[in-house]
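Below is a structure I'd like to ask you about.
One chain of protein is taken out of this complex; the other chains stay put.
Here the chain labels run A and B in written order, and each chain numbers its own residues starting at 1.
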Amino acid sequence: MSYSDWLIQLAQTALVLGVAPLLSGVTRKIRARLLRRQGASVLQPYHDLLKLIRKEAVVAENASWLFRAAPYLIFATTWVAAALVPTFASGLPLGAVADIIVIVALLGTARFLLALAGLDVGTSFGGLGSSREMLFASLAEPAMLMAVFTLSLFAGSTQLSSISAYMLGPGAGINISLALALVALIIVSIGENARIPVDNPATHLELTMVHEAMILEYSGRHLAVLEAAAAVKLLLYLSLIACVFTPWGTAVAGAGVLAYAVGLLAWAMKLALLAFLLVLFETAIAKMRVFRVPEFLGIALMLGLLGTILLFVSRVSR
Amino acid sequence: MSPLDSDIAHLLAGSMVLLSFLLLYQDRMFALLNVFALHAYALACSVAWQAYLQRAPHLFITALIALLFKGVIIPLALRRIVVRLGIHRSIETVVSVGPTMLFGIALVGLSIVVMLPVTQAEGPFVREDLAFALSVLLLGFLMMVTRRNAVSQVIGFMSLENGLVLAASGARGMPLVVEISVGFSVLIAFIVIGIFLFRIRERFDTVDLQALDMSRGEAL
Partner (left out) sequence: MSQLAASGVGLLLALSVLGIFAARRTPGTRLIYAACAAVCAGLAGVALLRLLAPAGGLESVEIPIGLPLGRTFLGLDPLSAAFALIVNLAAAIVSGYAIGYGVHAREPQRVVPFYPAFIAGMNLVLLAQDAFSFLVGWELMSLASWALVLSEHRSPENRHAALVYLIMASGGALTLLLAFGLLAGPEGGYSFEAIRRVSASGVGPIVLLLALLGAGSKAGLVPLHAWLPLAHPAAPSHVSALMSGVMTKVAVYGFVRLVFDLAGPPAWWWSVPVLVIAAVTALLGVLYALMEHDLKRLLAYHTVENIGIIFIGLGLALAFEASGLRAAAALAFAAAIFHVFNHSLFKSLLFMGSGAVLNATGERDMERLGGLIKAMPATAVAFLVGCIAISALPPFNGFVSEWLTFQAILLSPQLPQWVPRLLVPAVGATLACSAALAAACFVKAFGMTFLGRPRTQAASSAAETDRCSQIAMLSLALLCLLAGILPGFVIDSLGAVTQMAVGARLAPQSGQAWLRIVPIDIHRSAYSGLLVFVMILLAAAATAFAVRRVASHALRRSAAWDCGFPDASPATQYTAGSFAQPIRRVFGSVVFRAREQLTMPRPGDTAVARLQVELRDTVWDALYTPIIRFVAATAERLNRMQFLTIRNYLTLVFAALVALLIIVGTWR
């Protein structure tokens, strides 16, 4: 591992943080345009974050230290997880110390803390959000792991860099299991990022809200940190899908400056495309009832499992 | 055969299994019919691809039959029947969706376990297809078992038959005559069932098959 690799790693870590609000700004803009609205500037999330940070934080009287510490821990674990996903360059140093199962589990830690934070003040909305979030997670997390299993069995590795390299290589091909894993992963990312039809990031005061209910008591800098964590999480999922299923253009560690520039451009284009597809799906579908969501996520779990099982059929023929 | 060729065959056959699962999951009539049409298209594509790979032109005719009858005529006719019967509400299932799907996955596993060892002598290509075809067949059966509604039972039966055709097309050289006769038998079965449906409805004012049991005194 050379120093330049670490430098690139550091740049990537900083980049995911810097770009995340832009990505959510872009999704909002696309959504607004699709609904024939003008929409706010794509830089609006940055302004929002700054505004929130400068405001006074209001904390409920009976909130404990956990309530105030949780946003930073949630943000940190999400950020670390995002730093582990190859974005514009793969084969970076951190990839060799944590694989995709670790990424899933780190997001699990963040979710665990968030659910606790929702329960801390002792209001009915917070409990409602936590309870539903854990229900969704109890299906989304295994679904994600099954998709991961399919990919890892396919590529013979749980490291994202190796999987992405395998996908570029001659061993990969069109495979039904990969398609199933992709669909499962998409369903999970919709669910985990609180997008329509699972949850609506834009509403309050609605009995169907989940993520917003947990962070209802937060304000000021704490809320800003949590919003940033949510944006990083969306970026993480889109990067993950891009890295595994569209590995083209990604630079490999140690390549020249030009390769990194190409990688950066390719990554930006993939993200823009995925964001567009996500929003397109979102605007075309209606929000589900809460108890329909487990069925929706259950399908992802079934697809993941089916993908793993069908993989044995195609493996045997090779 | 290049890897890409077999990959595409694999993808098409696999997507039929997936569509069978979607059939199990659907709980609305029109959606069910649409998915069934998709099932037939996937079958047609799969058979056509086999025809191209095996250089067997008669399989193209099979594909065409599948596309025409099962992909267009039967779904349209069923749709008319559903509208005329006025049953475009949700389907009652005997077992709920989750366990049914789990059982379905277990069936897929079973068919792989059964098929792959016994067809050791065949090429990898045929083995895959046979495993998938058996899965489709079993899932069709499962659908017939778990549904009460006569129309969805018909669809279960048809998807089961799709599995048979898939198996036959992979196994090199099912004569066209057999295929055509199977196709016609399905059509006749469809007509009979269609008439039957109306008869049931006239008698019992429902197409829930439990009503039949009740008239035989077998209901709980």
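Here are a few things to note about the model shown:
Just so it is clear, a residue touches a chain if its C-beta (ideal position, glycine included) is under 8 Å from a C-beta of that chain, and two chains touch if they have at least 3 such contacts.
None of the values given here were measured: they were computed from a predicted structure.
Summary of contacts with the chain left out: across A:Arg28, A:Arg132, A:His211 or A:Lys287, the touching residue is A:Arg132. Here one chain is not drawn; of A:Ile53, A:Leu168, A:Val183 or A:Met288, the residue touching it is A:Ile53. Of A:Val225, A:Ala275 or A:Ile299, it is A:Val225 that touches the chain left out of the display.
The chain omitted from view is touched by exactly one of A:Trp79, A:Phe245 or A:Trp267, namely A:Trp79. Screening A:Ala115, A:Met167, A:Ala230 or A:Cys243 against the full complex identifies A:Ala115 as the residue touching the chain left out.
Think of the hidden chain as still there; on chain B it touches residues 96, 98-99, 105-106, 109, 112-113, 116-117. By the touch rule set out above, chain A reaches the unshown chain at residues 53-62, 64-66, 72-73, 75-77, 79-80, 83, 94, 96-99, 101-102, 105-106, 108-109, 111-112, 115-116, 119-128, 130-132, 134-135, 137-142, 145-146, 149, 152-153, 156-159, 162, 204-205, 216-217, 220-221, 224-225, 290-291, 294, 301, 304-305, 308-309, 312, 315.
Here, only the chains that are shown with their structure count from here on.
Averaging C-alpha coordinates per chain places the centre of chain A 37 Å away from that of chain B.
Across the complex, chain A meets chain B through its residues 173-177, 179-180, 295, 298-299, 302-303, 305-306, 309-310, 312-314, 316-318.
Against chain A, the residues of chain B that register as touching in their complex are 3-4, 6-8, 10-11, 13-15, 17-18, 21, 25, 97-98, 101-102, 105, 108-109, 112, 116, 124-125, 127-128, 131-132.
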